[in-house]
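So the structure is just underneath, and the comments pick up after that.
Only one protein chain is missing from this complex, and each of the others stays in its spot.
Letters A, B and C mark the chains in the order given here, with residues in each chain numbered from 1 onward.
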Amino acid sequence: MIGRIYLDNAATTGTDTEVLNEMLPYFMESFGNPSSIYSFSRDNRIALERSRGQVARAINAEPAEIYFTGGGTESDNWALKGAAFARRGSRGHIITTMIEHHAILHSAEFLAGMGYDVTYLPVDEEGRIDLKELEGAFREDTFLVSVMFANNEIGTIQPVSEIGRLCKKRNVLFHTDAVQAVGHIPIDVKAMHIDMLSLSAHKFHGPKGVGALFIRRGVKIENFIHGGGQEKGRRASTENVPGIVGLGKALEISIQRIGTESARQSMLRDRLIKGILETIPYARLNGPGEDGRLPNNVNFSFIGVEGETLILDLDEAGISASTGSACSSGSLDPSHVLLAIGLDHAHSHGSLRMTLGTCTSENDIDYVLDTLPAIISRRREMSPLWEDFLRNEKKVTI
Amino acid sequence: MIGRIYLDNAATTGTDTEVLNEMLPYFMESFGNPSSIYSFSRDNRIALERSRGQVARAINAEPAEIYFTGGGTESDNWALKGAAFARRGSRGHIITTMIEHHAILHSAEFLAGMGYDVTYLPVDEEGRIDLKELEGAFREDTFLVSVMFANNEIGTIQPVSEIGRLCKKRNVLFHTDAVQAVGHIPIDVKAMHIDMLSLSAHKFHGPKGVGALFIRRGVKIENFIHGGGQEKGRRASTENVPGIVGLGKALEISIQRIGTESARQSMLRDRLIKGILETIPYARLNGPGEDGRLPNNVNFSFIGVEGETLILDLDEAGISASTGSACSSGSLDPSHVLLAIGLDHAHSHGSLRMTLGTCTSENDIDYVLDTLPAIISRRREMSPLWEDFLRNEKKVTI
Amino acid sequence: MYSDKVMDHFRNPRNVGEIVDPDGVGQVGNPKCGDIMKIYIKVENDIIRDIRFKTFGCASAIASSSMATEMVKGKPLREAWDLSNRAVAAALDGLPPVKMHCSLLAEEAIHQAINDYRERMGLEPWKEGPGHFAELEEHGH
Partner (left out) sequence: MYSDKVMDHFRNPRNVGEIVDPDGVGQVGNPKCGDIMKIYIKVENDIIRDIRFKTFGCASAIASSSMATEMVKGKPLREAWDLSNRAVAAALDGLPPVKMHCSLLAEEAIHQAINDYRERMGLEPWKEGPGHFAELEEHGH
């Protein structure tokens, strides 16, 4: 084993050295409040606007359409609740999907509790929504469609442009949670008719605790964090200047290398997928094959093996990976995403997500392929579920 | 002039070297998602809990009662909206004051727009609420009282213990925005019967973009940022580990020196106040005299001089100060706090806030006292308002 | 998250496997909960001479199975029956609150295996809850 192999880049990433170096001056030297009018804060204001430009360029938006937040979750909350509360007295209807991140699902549930109607679109076995279903779900009072750009567990990329077109035709706001996509695959909010887009810095080697919401010019949503006049009066609180600077820089770097990195990671991803399918019997790939999948996402279910045991066994072998989504790892529920793509509970409990990153090498992949099969077979041998499964398989194949 | 004299510590402070050094390992080395179960994230989980302990000790709370947020504004929003939305269908009544920070005022206005009733208590000429008024404001359906611990503009400290006692007697939740008080003056949430308390790291030499809400055990409020299961399921989003580590460390350091620093700053504050009153005619001290005022706060109005011109003239002289609150400095409105303590518009537009910090020296104060009188008199000389004021004064005094 | 004891029993579980010709078998849990535990026992003179398990589940489920089997091996059936899930968790230096149900699974699986044995012997199965103490008392006197 050569050091630790970190294959949980969808959970979080480390901050790039270059990014951290850009941030450092704003902690101690240039620490002024950007809202202050004295010259000491001028550098900070400039730094804020530079970052806004970097973010805007990355998704083909205008700088004035970028609002910094405290992370992807806040951006998601703002988009949903902001659109809902902008309607004041009248409730209305939101369309989203069954495989959204909890930041969307729990915000939607909160709104449902307040009297809004929510439709959760189902997905096919690869995790994609059906555009026909979306069309059928629109109602007179539908004011918002929120469909994630790419799924955090199984990497499925949604037909975002087509969704955007349908929403535009109906004059319905289209929000996309692009936390897993930004910096990893190309995004163009203009061409894709996106009205709002959430992103989070720590998913592309920026710092934790800072994100952004793109709000197309002219889109009126209620503020979410009320208070001072920061961010043109739309998002209050003293600006996290080092964090915002880090976000912009990290995104700029990611966009510079997006072509080479997505090609490189796709190649490693496919090597890992192929290797697992070849060496581990009854390995089930979750999410799409090569097409329409995030370049860095690999997700398998190994019938008979529970996810947490896998993570801990891999951890002992020096590999960091995850099962389900990171934030639900403390919970007992199987992944709602895996259930939505039609897995039974046995398979849902046995998922392994490995998400590659800029530091992942071919050697890392080979090491995983050397290590994983033995772990799976050892745990299967002590699993009554595997015993039952094999017995049934034999019955079926006889 | 010896370097820059920073007298805007109530707007924000720089991050301590010691604090930044504690944060650094969590950007690049120990960057794992604390919710992940592999060993790589263990250090992060420990660091989070250490910080929680540091914060709890600083205000005499239990670690389990501390929830990390994205800043003081978010904490304020959460407290108000969380308490309001926890009531589900039934609206109800909130009591707050006319001199709260906009984070409270605009959250209250948002709730008022949703059908909640809000009473804004007036304050006396020093900025203190009247406990009798508070008692009289309680209604059957009052569920929350939110009164700031100390005011950010004029430094007035409220009778928090007495407010706590009144709320406890009536079984009404008591929230206090202690963003300006934490780390500066002693706070004991148990002795003071505080149910919820907001704080923000960058006001005591911690990083920007991170804060906390103390929620007494047993207090049920609705979540504000919905999503993953972080912070025991009460505040979602991947934890900002470096920020949280910085918050805890900065607060620990502040509490260690709170006695000496508050004595030292009070002394400098009084020297500055006395010096201004002696050298500048018609200088009006806003907020209380020595007692019941934050150790670091000085606030004056100079009739005939507009605030922004003062800030810019002082800036040219190497002094960073502010007028009104930092976040409203882009706006044209006079300070709502100064109007609430009974100033006329002319005085409200001419306020100067100087807030001292751990780096403020006696030399700094002397330099300000050497510099300020000439600035005031030059601007007054070109002010038609000063001309009118003098004319009326003469009439009155004849 | 987990104690060293839990990790030790998870990584090197004791008594894993099957007994070819068991005197009693118990299986509890289902894929929906994410935990399945199967326990085989060999009984001689009302004493558990051998015990094996297979477990599908998280680390604490596996560690609880391992620890529970260690604790009842060589013990009289009535003592084994009395093994509480709290005792198993305590022997593991504690389990996270959300994982306490895993230790309960071990307790239940042992009960099932014992009652399976009793039924095969033509004996009345013991009852869950305080009820069974009465019978144990009788036996004891």
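By our rule, a residue touches a chain if its C-beta (ideal position, glycine included) is under 8 Å from a C-beta of that chain, and two chains touch if they have at least 3 such contacts.
Everything numeric here is computed off the predicted structure, so don't read it as measured data.
**Student:** Kindly state which of the options A:Leu7, A:Met23, A:Ile37 or A:Ala61 is in contact with the chain not pictured.
**Tutor:** Looking across A:Leu7, A:Met23, A:Ile37 or A:Ala61, the contact with the absent chain belongs to A:Ile37.
**Student:** Tell me, which residues in subunit B touch the chain that this view leaves out?
**Tutor:** Residues touching the hidden chain, for subunit B, are 304-309, 312, 316, 330-332, 334, 344-346, 349, 381-387.
Here, only the chains that are shown with their structure count from here on.
**Student:** In terms of CA centroid distance, which chain is the most far removed from subunit B?
**Tutor:** C
**Student:** When you average C-alpha coordinates per chain, which one falls nearest the overall C-alpha average? Tell me, please.
**Tutor:** Smallest offset from the overall C-alpha mean is found for A.
**Student:** Mind checking the centre-to-centre distance between subunit A and subunit B? Centres are C-alpha means, answer in whole Å.
**Tutor:** Between these chains, centre-to-centre, one finds 35 Å.
**Student:** Two-or-more-chain contact residues of subunit C, please, as numbers and ranges.
**Tutor:** Nothing qualifies.
**Student:** Show the residues in subunit B shared as contacts by 2 or more other chains, in ascending order.
**Tutor:** Residue numbers touching two or more other chains: 37.
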